[in-house]
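The other protein chains are all here in position, but one chain of the complex has been omitted.
Chain lettering (A and B) follows the sequence in which the chains are written, and residue indices restart at 1 in each chain.
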Amino acid sequence: MTPNTSASAPSRRSFLASSAVVTAAVAGGMPLLAACGGSDGGSKEGTTSGKDAKKILPAFVAQNVVTPDIASKNGSASGFTSKLSLADLKTSVPQKLGKGSTIKIMSPFWGSPPKGDNPYYSAMNETIGVDIVWQNQDGNTYDEKLGAVLASSDMPDVVVIPSWNMGGKIPSAIISKMADLGPYLSGDKVKDYPNLAAIPTDAWQYSIFGGKLRGLPQPSPTVPGIVPFYRKDFFDKEGYEVPTSADEFLALAKEITNAKAKVWACDDMKWTAFNSFGVLSGGEKPLGWNLVDGELIYRVETEAYLEALEWTRKLYSAGVVHPDARAANQGNAGQRFTDGQVMMYNQNISDWWGKMAEQATQNKEFRISGMDIFGHDGGDPQLWAASPAGIFAFINKKASKAVIHDVLAAANVAAAPYGTKEYMLTNYGVEGTHYTVKDGVPTKNDKGNQEVLNAYVMLALPAPTIAHPDFPDIAKEQVEWQQRMGAFTKKSSFFGLQITEPARYTSLSNDFEDLEDSVVRGRKKVSDMQQAVSEWKSQGGDKLRDWYKKLLDDSGSAQG
Amino acid sequence: MSAVTEERPKAPGPKAPGRWAAPPRPVWEEEPHKAGLAGKGIVLAIACFAVLFPLWIVVVTSLSSKQDISEAGGLVVIPKGITFIAYQELLSGGQVTRATLVSLGITLVGTVFSMTVSILAAYGLSRIGSVAHRWFLMILLATMFFGAGLIPTYLLVQSLGLTDSYLALILPSAVSVFNILVLRAFFMSISPELTDSARIDGAGDWRILWQIVIPLSRAVIAVITLFYAVGYWSAWFNASLYLSDQDMMPLQNVMIQLVQKQEPPVGMGQAIKTGQLSALAVQMAVMVLALLPVAFLSPFVQKHFKKGMLTGAVKG
């Protein structure tokens, strides 16, 4: 996510949402072109890769507006730590591309949306040359409304859909009701929109649904996004060392926990456990499959999966996890962390800066830091790459050409890279109205915090960027963490491929997330999970394996 | 409520001001046991305490400063100081103020509409043997057992062009068949002589309804009005489904966002983050705000209702 989506961080919430629905999420998809010839919206299963994808993908033209202080490496974002000078900002969109269409956009929104006619929206619309009307929906319950809206014939011009909301039949809706952007973006055509041309090809590849380029992606780093955070101020004061193995973590957690004083060592650490034990990604279903010795295995079938659950279960039974985390319906981990009720929690990397900025004024002592993901046995961790894009904007198939052009014009502004005027406008608003710059540090005022929240950034983003002029050290730590972790990150067999599973399997793995949570909280036994896995196999898991195997044989792996 | 004062209605003690005094016990009723009275008192007191204690901590927390709340580590039981900052922030014209007005408006309009439709239908169905009366009843009754899925309902509301309109919060839920049946039963209990004589005097159905039936049914109308009003006031699902403009959201939706998702309303995020205000206090304050109107309304209706029932009983 953008570094500067204000303190009530959409990305943080979006991760929350994603972790909640993760196993329910199916990667969207596209027909296997080789197999089905790819008639328009015809087949709904499979993927598109290789030559077929090449025909569709936009050309890549890098934008070197500002050289990053820390270049991207190992799948990390690029980091910017220098001061900001308004006078030196470049212009990436020299002339208005918009032709004045009115565009309705439905998008998830985390936080409280501003009024529709605010100065930020006006300034953005003016710069783009369109009249965008936002229909912002609560991001946490977005899936409840999405299905109904997509089923209506009066769908908005643009619908933004996060990949974790693509459960059940949503991919089918994307394929049958969303416009093919190929005629506007494939190959050199994308050069009309230079900022879109600078979006990495991986992210575009992942935006091919049903054999056509349908999504405008928000590129994201492929390094795992979940960081185990700890209260550095507390650790330094008490002289605690950051744990480097699963056993050390448990021992430390027991030492920290003081329930009497309402202090618990950690919140729910399931996601860290998965990373630490090398469990295949649960983010999107295709990422959970990997080829081992010529045979595909799914994440729930692995030893590591059970071991990770077993370890998390130990944390719960040792009483080091906050009771409200066990209840899972009370507040959020970040709140308990800043309140000092838990000393460690795991969350999307955006909290690193988000919590720091949030607490800067009221709690001067507060210091958050991310620990390296430890290998469970104390060695190097085995991490699995995340998808190169997480949220997509789709254009209604019924939209006129003019509207499509204007949406792309808007996305082109939203995707402006760091160091441009458009980037500042998109992410900070209007200088003087929404933010002020002092000593090279832009600071949003109240109005900025209210209005410049996630709206336009939902249309498209530049290549992953971390820039925090207010906390350059944090930006540096974040990028360096990503680079260290990136070194341990491997790509699983279907990395980067947008895959649509056959409809009969889409709900096959839905219950694992619930079961995981029950197992770690001690409500179910690990053997119940083993039982569920064998049921999964017999109820279609094995057939799904064959399906994936055929897909792999036909389309070739991302690793290859 | 000691037996002593009850026995001396003519010499009320200073601790028993007139309004609190018991009316004279009917002569045929025996003296209550002291133990029985104490038992009753205790049970009632426990019940009231069980309700009031949580209510108390909600109110106290809404009035506490951020510091007091973080010291308590959650809801505050014993107040250390009182601050109205949460309420000030909420009512200073932002999202919550607007949402409160929206909720009041919907409740008012919706209740009037629902009552009009329901009273008319109840009266229309109250004469046995009128044309189509049975069919209409059957149509209404069946809906009590079969419902539709989310998607068809949404598609219907959407294709009627009601999305993003307050009508979507009123029309789909305007009729409660159950409430109509209750009204109808009450109307039917009104002595036929009254209506018949009016008819002989040349009154039409409209006049009979307006001049005879409604005045005689004030009690049940008060109760059904309360039911409808409470329904509109606490509804949130339709709004979350059919409205997309956050400015239009009613209070319950803002409250859910605030309490369940822990998102501060527009304009307050900063105050919460910079430490002047506790998020918990704001949540509790919104709860209190959402509670107030109905809490005030119901005792009033309750009085009305009981009075009506009593006269009805005497009459009948």
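We take it that a residue touches a chain if its C-beta (ideal position, glycine included) is under 8 Å from a C-beta of that chain, and two chains touch if they have at least 3 such contacts.
Assume contacts and distances are computed from a predicted model.
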{"item": "The complex's invisible chain, by UniProt name, from \"Carrier domain-containing protein\", \"Ferrous iron transport protein B\", \"Polysaccharide ABC transporter ATP-binding protein\" or \"glycine dehydrogenase (aminomethyl-transferring)\"", "value": "\"Polysaccharide ABC transporter ATP-binding protein\""}
{"item": "Neighbouring displayed chains - absent chain, whole complex", "value": "A, B"}
{"item": "Which of A:K73, A:K262, A:R367 or A:K421 contacts the chain that the document leaves out", "value": "A:K262"}
{"item": "Option touching the unshown chain, where A:G167, A:P243, A:P462 or A:G486 are the choices", "value": "A:G167"}
{"item": "Contact partner of the left-out chain, one of A:L150, A:A333 or A:V533", "value": "A:L150"}
{"item": "Per the touch definition above, residue among B:Q67, B:S130, B:S197 or B:Q211 touching the missing chain", "value": "B:S130"}
{"item": "Hidden partner interface residues of chain B, rising order", "value": "1, 6, 19-23, 25-26, 28-30, 40, 43-44, 47-48, 50-52, 54-55, 57-58, 73-75, 77, 110, 114, 117-118, 120-121, 123-125, 127-134, 136-141, 143-153, 155-156, 159-160, 171-182, 184-186, 188-189, 204-206, 209, 219-220, 223-224, 227-228, 230-232, 234-238, 241, 252, 255-256, 259-260, 283, 287, 290-291, 294-295, 298-299, 302-303, 305-306, 309-310, 312-314, 316"}
{"item": "Where the missing chain touches chain A, by residue", "value": "21, 24, 143-144, 147-148, 150-153, 167-170, 172-173, 176-177, 259-260, 262, 322-324, 326-330, 341, 503, 506-507, 510-511, 514, 517-518, 521, 523-524"}
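To be clear about the criterion, only the chains that are shown with their structure count from here on.
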{"item": "Intercentroid distance (Cα basis), chain B paired with chain A, Å", "value": "43"}
{"item": "Touching residues on chain B, where the partner in the complex is chain A", "value": "70, 73, 95, 150-151, 154-155, 158-159, 240-241, 244-247, 257, 261-267, 269-270, 273-275, 279"}
{"item": "Touching residues on chain A, where the partner in the complex is chain B", "value": "7-8, 106, 110-116, 135-138, 140-141, 144-145, 147-149, 151-154, 262, 331-332, 335, 339, 341, 358, 361-363, 446, 449-450"}
